[in-house]
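The excerpt is restricted to a subset of chains, each kept in its original location.
In order of appearance the chains are A, B and C, and numbering begins at 1 in each one.
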Amino acid sequence: APKKDFKLAWTIYVGWMPWGYAKDAGIVKKWADKYGINIDVVQVNDYAESINQYTVGGFDALTVTNMDALSTPAVGGVDTSAVIIGDFSNGNDAVILKDKDKLADIKGQKVNLVEFSVSHYLLARALASISLAEKDVKVVSTSDADMASAWKTPDVTSVVTWNPIVSEILADPKAHKVFDSSQIPGEIMDLTVVNTQTLKDNPAFAKALAGIWYETLALMTADTPAGKAAREAMGKASGTDLAGFEAQMAATKLFAKPAEAAAFARSPEVGATMDKVRNFLFTHGLLGNGAPSADVVGIALADGKVLGDKANVKFRFIDTYMSDAAAGKL
Amino acid sequence: MSLISVRHLWKEYDDKVVLEDINLEIEERAFVALVGPSGCGKTTFLKMLLSEEIPTRGIIELDGKPIPKEPGPDRGVVYQRYSVFPHLTVLGNVLLAKDLGARGPGTRLLGRVFGAARRAATEKARELLAAVGLAHAADKYPSQLSGGMQQRLALAQALMAEPRVLLLDEPFGALDPGIRADIHVLMRKLWHERALTAVMVTHDLPEAFGLATRVIAFERRRDEPSDGGRYGARIAKDIGIWPPRVAGAPKAV
Amino acid sequence: MRLVNRLPAPGWARVLALLPFVAVLVLYLIASAMRLADNPADKLLPSFATIGDAIVRMAFTVDIRTGTIPLWSDTIASLGRLFAGLGIATLIGAVLGIAIGVLPYLRALLGQFVAVVSMVPPLAILPILFITMGLGEASKIALIAIGIAPLLIRDIALRVTDMPPQQFVKAQTLGASSWTLVLRVVLPQILPRLIDSVRLQIGPAWLFLISAEAIASESGLGYRIFLVRRYLAMDVILPYVAWITLLAFVMEIALVALQRRAFPWFAAARTAQ
């Protein structure tokens, strides 16, 4: 149903920091006023909790990766549309070994990572690249908040994690990055998604989101004192400083221009990636109890094609609002 | 007509008979001392007079009517311990009888009398404290009093509620002999001065004979372990003190 | 009759005791049915059928990946850690608590320190724990022990100093040395009280266990709950929570029974005071 008040949940991660900055800088209010709505931008510390809250209806929009959007809201019957593809990880996620510098050395090791997260997916892709399988290593579930201290313990010899923890760990001379997301470009996407029903009833909400996003991105990528100040504020808010934040940005392929993002959304790579992702989820039992195949949940792509069950589409890539932003129609 | 009449009273716990066919008439202004060996059911009997326990069979009447089903201000009690409230001062303990017993709507909601009623109650409480010799200790807490002073306080508190019957369960059992003698004098004085009917359980025969108008002894007819509790206690003796003590005629003080 | 004097009949009391449990179940069923009518794939309040499926999957089906039944292997892992942690804490609590209670010098030395340490939030110092103990079983057990031991020490020391001083003098007039005084007089009287103290710490122990398992683990009840929380599998979380509650409740009952059996004198002595 049409409504006036909307809530977006975001978590601290380099690709999503613009939301917090946009709120503080008044950009959110500016665009919300323009469309005559209210947007509450809420920071949630715990990423998994933010997804759960969105899934049960506590939020209308969410920052999430492509994989988690499929595994939780979509599988949970909440039809979800990716209105903004903010970036893809281009080195931000990495497999790190201690005292070893070849990926092949990972065989037989215990690997600490957040189980069933994009790190897990990255590990699967890394292993596949050297023709190993998951059974060749032993996965130990470890909370992201404690990964940095876990690394310092002698019995942890390999981890898969994301930034800023990656740079934290790589500061240790014993740490060697042996695989990272730049080797699977475009597969780990950082999205801003909206509940499809809400979107249908209130397209203005998505327009406002796109407006906010691209104004903020233009600001933060600009090589101006204002841009630097924005980056510094975001760095501080995520617990680091300007240099740390810029290092993280360097490992992220930000789509600063809406046209770029829209083009990426329409590209066939998205379909290929989502096929890998859904098969990964299916083999780990994350597509629902007793799912007969990876086809149970349908994924609609921006070009209209559907992966899986056409009658049960719960996850949609759309380029509408990114294209609108590119065309200046917001 | 007697004030309390007990007819064919039995009390059993599970299949253990404690009291067996007790019959008893207690006149107004009597002072009955209840004696008997430990465990014979004296406390149990008092509890039934207090409506703390329910008789298994038989009838207890107060003033010709069946006694109420629960304790009330018509019957006061003094125990050997735990009779006074540790969180209230001496004066507060005595005032409590008015705070709880008065019948105004505000009082029933807040459990406290106010204004003129409070001043009147305080005056009466101070009189009572003077009567039991605690005037100087009005602002102390019970834990600051000796055992004898605590029992005097319990007496004053019970009397403040002006009960028709005062029940006492070994009220002076924990006191030292010297203090006990003092409090006996007080007890006699109070009984003479106030419209009181008293039933007192005691282990101490001199105390019983020294205070009461009538001494009643409970005893189990047969009390061998092989009985397995099939026989309860009955009234074994019922002795009127001679020469009779008469309430309000304080010859004996 | 005054409300305070009204007693329910024994049979009726048993019915009353069941009522709130039934009420919770009914409330759940209604709320669940409402959400499922809205969205049949809703994950928050799954239907009993879904929960039943999850129970069969977790408690009665061998997981092909690990070759074990998840619920049982989780339970064994968690209980092992819990008992180890509680056991170590109990030992430390008894030994140090008695020592601090009995020896004035040790009391002067450690009394204040233990009081302050018992206020340190153990979860906040986890990183230090990891570095010193590693990420394995040791650190999980240590978290439980560190979280609980200071409270047990304080509690036991307090109970020792609460013992009537006459007993200490009396034992010495019977010829006790400091050691035999502790062994024959203090320890046996503290043990049943130790059971009481440990009983109160069962809840916190589970809490620390779950937190530790959430941080780094390969098995355990807390591990599973936090793992499946990532995709909101309430059909697994709810039975796991119920199971933990049941385990904790059984532990509590077992400790009460142990106290009554092993220390028959205790209940009477406590009320006699």
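A few notes on this one:
One rule holds for everything that comes next: a contact is a pair of C-beta atoms (placed from the backbone, for glycine too) under 8 Å apart; a residue touches a chain by one contact, two chains touch by 3 or more.
Just so it is clear, the model here is predicted, and its values are computed rather than measured.
Only one copy of each distinct protein chain is displayed here, while the full complex in this structure file has the stoichiometry A x1, B x2, C x2.
Going forward, only the chains that are shown with their structure count from here on.
Of all the chains shown, the one with its CA centroid nearest the global CA centroid is C. The most distant chain from chain C is B, comparing centres defined as mean Cα coordinates. Chain A and chain C, compared by their mean Cα positions, are separated by 39 Å. Each chain gets one centre point, the mean of its Cα atoms, and the points for chain B and chain C are 48 Å apart. For this pair, chain A with chain B, the centres built from the Cα atoms lie 80 Å apart. Touching two or more other chains at once is no residue of chain A. Looking at the complex, you find that chain B touches chain C at residues 69-70.
Chain C makes touch with chain A in their complex at residues 39-44, 50, 53-54, 57, 126-127, 130-131, 134-136, 214-218, 223, 226-227, 229-232, 235. Touching chain C in their complex are the following residues of chain A: 48, 51-52, 55-56, 68, 71-72, 75-78, 112, 114-117, 138-143, 145-146, 149-150, 152-156, 286, 288-290.
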